[in-house]
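Excluded from the complex is one protein chain; the other protein chains are retained at their positions.
Showing chain A:
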Amino acid sequence: MAKDGEKSDWKEFLWNPRTREFLGRTASSWGLIFLFYLIFYTCLAGMFALTMYVMLQTLDEHRPTWQDRLSTPGLVIRPRADDTFEIVYTKEDTESWDLYAQTLDKFLQPYNDSLQAQKNHECAPDKYFIQEDSGEVKNNPKRSCQFNRTVLQSCSGIDDRYYGYREGQPCIIIKLNRVIGLLPGKDNQAPYVTCAAKKDDADKIGELIYFPPNGTINPMYFPYYGKKAQVNYSQPLVAVKFLNITHNEDVNIECKINAENIPVGGERDKFAGRVSFKLRINSKN
């Protein structure tokens, strides 16, 4: 008997024809409560918008309020292999490395000398390219220094369209993450990138060659003034070419940035100031 009662109770709760109530409320009651919540939420949204507006007013247009989380800039390699930080290919199998070459092609496109010459300024090397604002008057837009693709020489993809992948001497391009105002290196001592094999693989890595020489990053590319002020900024790159790496074996490599004023990244972050990846070149010979 209880079930029948419950059923009709439910029906009546849903729509009570006697009191003309839907879900326990009349139309006007629903209307009022909707109106109330509409006004209430509108006011709340207004309040939220107001506080957000005030907050956004306090922000600087060109430099974020806090940068303490970026004290050690990240290091990133190209070509980037999907999710795994692995570059694995077979020398003889064109398809297995073609994608890497294409990625690098695309990545280096903006660095074509012609484009650089068109957009960017030729700076005086070996010193920071500082473009101060004079007080309230902003010195914008700021100019950027050229980084020509040709600097990467045999890793530029100009002479060797396949970046050495076909020969089993692949190029890896390393870049330092952009951080506004960062001045790496001290006393105009240029920061440089070094790569090394991880402990067990030391004998497998073979000879490396860096472009530009010694893997240095010229200080003229610093500081970075942010994408609004420095629209055409070209991030400096370092290419590493593995000349005689052991084939058919996993080689774990770690590259890191060497600059006195860049703190070593925390234990947890594997990509702050360093980058590790696995390189495996299979060869059928």
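Rule of thumb we're sticking to: contacts are C-beta pairs under 8 Å (C-beta built on N, C-alpha and C of every residue); 3 or more make two chains touch, one makes a residue touch a chain; residues count from 1.
In this text, contacts and distances are computed from a predicted model.
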For the chain that is missing from this picture, which UniProt protein name fits: "Sodium/potassium-transporting ATPase subunit alpha", "Histidine-containing phosphotransfer protein", "Nuclear pore complex protein Nup85" or "Transmembrane channel-like protein"? "Sodium/potassium-transporting ATPase subunit alpha"
Touch criterion as defined above, residue of A:Cys123, A:Ile158 or A:Ile180 at the omitted chain: A:Ile180
Among A:Phe129, A:Tyr192 or A:Tyr233, the residue in touch with the chain that has been omitted: A:Tyr233
In the full complex, chain A touches the hidden chain through residues 1-2, 5-6, 9, 32-33, 36-37, 40-41, 44, 47-48, 51-52, 55-56, 59, 62-67, 69-70, 73-76, 80, 82-85, 175, 177-180, 224, 226-228, 230, 233, 266, 268-272, 275
